[in-house]
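One structure is given below, represented as structure tokens, and several questions about it will come after.
Left out: one protein chain. Kept in place: all the others.
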Amino acid sequence: MTATAPVPAAVAAPARRRPPDNRLLSVEDLVVRFRTHEGAVHAVNGVSFELERGEALGLVGESGCGKSVTNLAIMRLLPKPAGRIEGGRVVFDGIDLVTLSEADMRDLRGKEIAMIFQDPMTSLNPVLTIEEQMVETIRAHRKASRAEARKRAIELLVMVGIPRPETRLKSYPHQFSGGMRQRVMIAMALALEPKLMIADEPTTALDVTIQAQVLELLRDLAEDRDTSLILITHDLGVVAGMTQRISVMYAGYIVETATTAELFENPSHPYTVGLLHSIPRLDEERAEALLPIEGTPPDQRRAPRGCPFAPRCAWRLEECWTDNPPLAPIDGSGRVITTGPDATHRIACHNPPTAEEAIAGRPLREGFVAAPPPDAVIQELVTRGAEEEPALLDEVVLMGPEGPESTAPSAGGLPIEPDDKP
Amino acid sequence: MIDPNLGSVVASPTPAGVGSNEVDGAGRPLVEVDRLKVYFPITEGLVFERHIGDVQAVDGVTFSLRRGETLGLVGESGCGKSTTGRAIIRLYKPTEGSISFDGVDLTTLSGDQLRRMRRRMQMIFQDPYASLNPRMTAGGIIGEPLEIHGIGSGGERRERVRELLATVGLNPDFGERYPHEFSGGQRQRIGVARALALNPDLIVADEPISALDVSIQAQIINLLERLQGQFDLTYLFIAHDLSVVRHISDRIAVMYLGRIVELAPSRDLNTRPLHPYTVALLSAIPIPDPAIESRRRRIILKGDVPSPAAPPEGCRFHTRCWLREKLGNPERCVTEDPALRLIETGHEAACHFAEDVAGSVEQQQVVGRPASRPRSSTPVASPGDGAAAGDPAAVQQIPTA
Amino acid sequence: MAAPAIPATGRAIEVRASRGLWRDAMRRLLRNKPALLGLLFIGIFVFAAVFAPLIAPYGPLEGTLVQRMKPPGGAHLFGTDLQGRDELTRILYGAQVSLLAGVASVIMGLSIGGIAGALAGGLGGWVDSVLMRVVDVMLSIPGILLAIGIVAWLDRGLPQIMFAVAMTNAPIFARILRGSLLSLRNSDYVTAAQSIGAPPSRILLRHMLPNSLTALIVAATLALATAIIDVAGLGFLGLGPPDPRTPEWGTMLTDSTKFLRQAPWLIFLPGLAIVISAIGFNLLGDGLRESLDPRLKR
Partner (left out) sequence: MTKYILRRLLLTIPVLIGLSIVLFAFIHLLPGDPAAAILGQHATPDRVAAMREYLHLDDPIWQQYLAYVSNLLHGDFGTSVINNQPIIHEFLTRFPATIELTLAAMLYAVGVGIPLGRFAARHAQSWSDGAVTIVSLLGINIPVFVLGLTLQYIFAVQLKVLPASGRLDFSLRFDSPTNFLLIDSLVARRFDVFVDAARHLVLPAIALGSIPLAIITRITRASVLDVSNEDYVRTARAKGLTDGRVDSRHIMRNAWLPVVTVIGLQVGGLLAGAVITETVFAWGGVGRYVVDAINNRDYQVVQNVILIFAFVFLIVNLIVDVGYAFLNPRIRYA
């Protein structure tokens, strides 16, 4: 099969040196900012991770933690003109994507790296038929006649389990159900046998039984083709069964990374511990009390200062407010393996919970209290926070050493007794 | 402080003549829903609208809510769970069937009578951004129910609003602020405070956490749990996430296409699901534990949920049922609509072959570990034995109750 | 209204009181540069209208044919018109007519359209159907043609002009308000109000109307711009105030068209007055649209 446009292999041939190991993607110290009227949004603040061929990596975090932005940056699809890569490198298969020409980058998209987005309702063009959308994908990268491309599209639809593909090709997206649309998206992503597939919350908009269908399909297809997968999700359950490694993100940083088994076995960052304790599990023998993470994620319009999780952290020390810890191996050794089944378990934390504390979900050390914010931090919050994000300031301030429940006046003595009830 | 008798300004919530003769014993459920149907008409026509069919959003649902319990209503989008909840609050008029609240049939009430009953049942909404009027202060929103029902003077209401804010964990001084000045989690607390204002008996919580971030969800769940104990509330908790529903509920009703297909104590439901749909639903939920995930077997349902405007004949689930396939596609599923029937103590299911689900490999596999001891207390393989759990042959030995 | 915060950290922190929606909106508006320019234009226009008798160098009817068509400069900053009257004076006085007719017609249109829209969107059913068909009919007659018809029918006169312009705006207001009410009817907070037992009147007045109002305020501001243009248009067509001596911008233009070659300022200066006033309201309307939404930050 020949490519229509100059392939990176031809153009960027000198630049491409196949690394000796099995590495497909390496993101080094990626920084992404959004320029808005209200100043810069610090979306991604120095994220590094690597991916092997055939490996599945989970990126986990809440909305706004930078997981989607990281991947849009890899694809160089950040919304223009606001979003900008302000630092770092993204090396894919030996090519630096950050400095690649737009034409070469375009040639890579869809062909070598494909993406699946969250909402299948809005990710397909409503005025074009499925056929038009699939055929144009194939023909953008391959010299194929319309009929050949159409044949390929039918094969792909069969592959993702869409019945009567010949007739369904003529349909418009609104004539499909959500699950079927996501299958079409997957078919389109796989059309050119990409080396890397990035799935951004691919099942969040779907019902749980449909989610199971789609996830199974995605996993099987990726495994069959030895396609690398980055799965972005907020659902720790989804990554547990889908990926080999997980990186947990918070406020534009990776705060913990490990193999999937290790991460669940031995969660070591207070945020990861908090996440695991704030979701009820189906397999629990009985319902255990949830331990929520108090407060709200930080306002990323402020330049990061200290550990981003400090204001919500029960384990924080004084230094957490001012000094952001780097991602380092939990065992303190210097050796770091970044990919594969032996990947080093690393966290970014000054005061990681112990194994017992991780199970309990709170600090167990005698007399330990989370360090209150120093004056400088409060001052900054008062001057900036009060003006721009009043709610945030209140939460930080309310989050005293004893947590918010103790600061809220006791509700026990609510005067209206339910006396008007029968 | 508010005069504790303020509430009694409003006439007794039990209208005379209706249920007043009955002994108001603890035995009577707070809410009894009987064969509730809510249809939404589909009309078509060039000039004059013609009624051509119905979306059978809720089609014959029967259940009751005991005082102080939490009943979880769970199902996928379009199964009718929200419609059921809204019909109980009488935001929709039922097409058929009855809803009795504390012995009073709500379906016959209107106007002032209905408004009086509404004091006793409140709702919490899914979207904390859409459910608060952007042009009212938090205090105005929370105090509005008191105002509408004429409870207390202005000063007393303000005091009550402050208490309510504190109760839901917000700074009492926040009453002056507008919704856009709060974060999502804080807004949902305001929604909870509004629901609490009138000291209701029942709160219908319609997906109260699904629009929130993971770390915020637990805050709201804990808040709801605390308030239930504090104010003796009865919850109808509607959600699509079975693990959350199981966490908070005493009993769970699983809905599919406008019907309740299974109703069970929440511990039983995920250890001994008896409806093939529930089994599939449970098996589809990922568990945040790779060890368990690796040995679970998912039941992947084929296709999509049929349209509620044209539900399948017979059992509504038969078009996607794995059990039916396993049993060699019995005709009965297509011809006969299974009723919700009691199969074990307090455990109902609407399936002709529910007994075949009990003890099946599929049932045992749903959570990736052997079921906890069945009620019959028959000896079981050790729960901690991972190897046994991973081996279908081993679990198959478990006798049916 | 600052209250001491929870001393969780051992420090008292001022809890900021809410600024209130209107003050917040005002603050956003004052940060909006185009809107400020609009306010400036409107300010000039209103100032001219209100203080015309004080600041105008001459009387509006004062002039002799000897002085006719004097170019701008000297004793007559804007020159003189065909009757030798001071053009600046007449433009200043003309602002009175425009402002009066514009504001009155928009208020009239708002009352008629607002009531119709509130009834249609609030009550629904057949009331809605009937009112909306009426609106369709009125909107099917192209803008100023409807006004022409009404003035032709009711005869010339300032009140007639106001009414005619009001009737071109009323159906637009009705539609905007109805559309806004309908979309709010299914909003969660209206459902929430129903669920706490709020009677329909309260839901309409406390929940739906206040939230529909912003759309209407924006539409009314923009309508002021078109009203000024429409009034001038009627004047230009000879349907202005019955007294031909009244200083009205559109009428002033008509008189001068035949002397485009000799006295172009008699076209451009009143034209500029119309354009500046209209742009003022347009800029303000756009600014209000952005600043009145409390959900938008800043």
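Which chain is which? They are A, B and C, in the order written, and residues in each are numbered from 1.
In this section, a contact is a pair of C-beta atoms (placed from the backbone, for glycine too) under 8 Å apart; a residue touches a chain by one contact, two chains touch by 3 or more.
Computed from a predicted structure; not experimentally measured.
Only one residue in the set C:Pro57, C:Gly149 or C:Pro242 touches the chain that does not appear here, and it is C:Gly149.
Only one of C:Val46, C:Leu82, C:Ile115 or C:Ile141 touches the chain withheld from this view, namely C:Ile141. Contact with the omitted chain, checked across A:Met188, A:Cys313, A:Leu327 or A:Ala343, is made by A:Met188.
Touch with the hidden chain on the side of chain C covers residues 133-134, 136-146, 148-149, 151-153, 225, 229, 232-233, 236-239, 250, 253, 257, 260-261, 264, 267-268, 271, 274-275, 278-279, 282-283. Where chain A meets the missing chain, the touching residues are 75, 77, 79, 81, 106-111, 114-115, 117, 119, 122-129, 132, 136-137, 140-141, 172, 174-175, 185, 188.
We take it that only the chains that are shown with their structure count from here on.
Look at where the CA atoms of chain A average out and do the same for chain B: the two points lie 31 Å apart. For the pair chain A and chain C, the distance between C-alpha centroids works out to 49 Å.
Centroids of chain B and chain C (each the mean of its C-alpha atoms) stand 51 Å apart.
For chain C, the set of residues that touch two or more other chains comprises 5-6, 15, 297. Shared contact sites, meaning residues of chain A that touch two or more other chains, fall at 390, 394, 398.
Of all residues in chain B, only 86, 89, 91, 114-116, 118-119, 122-123, 125-127, 129-137, 144-145, 148-149, 171, 173-174, 176-181, 191, 194, 197-198 touch chain C in the complex they form. Across the complex, chain B meets chain A through its residues 1-2, 4-8, 10, 12-14, 24, 76-77, 102, 120, 160, 163-164, 166-167, 169-172, 174, 177, 181-186, 199, 201, 213-219, 221-222, 230-232, 240-244, 246-248, 266-267, 270, 280-294, 296, 298, 300-301, 304-305, 367-369, 372.
The touching residues of chain C, when paired with chain B in their complex, are 1, 3, 5-6, 15, 17-18, 21, 187-189, 191-199, 202, 206-207, 210-211, 294-295, 297.
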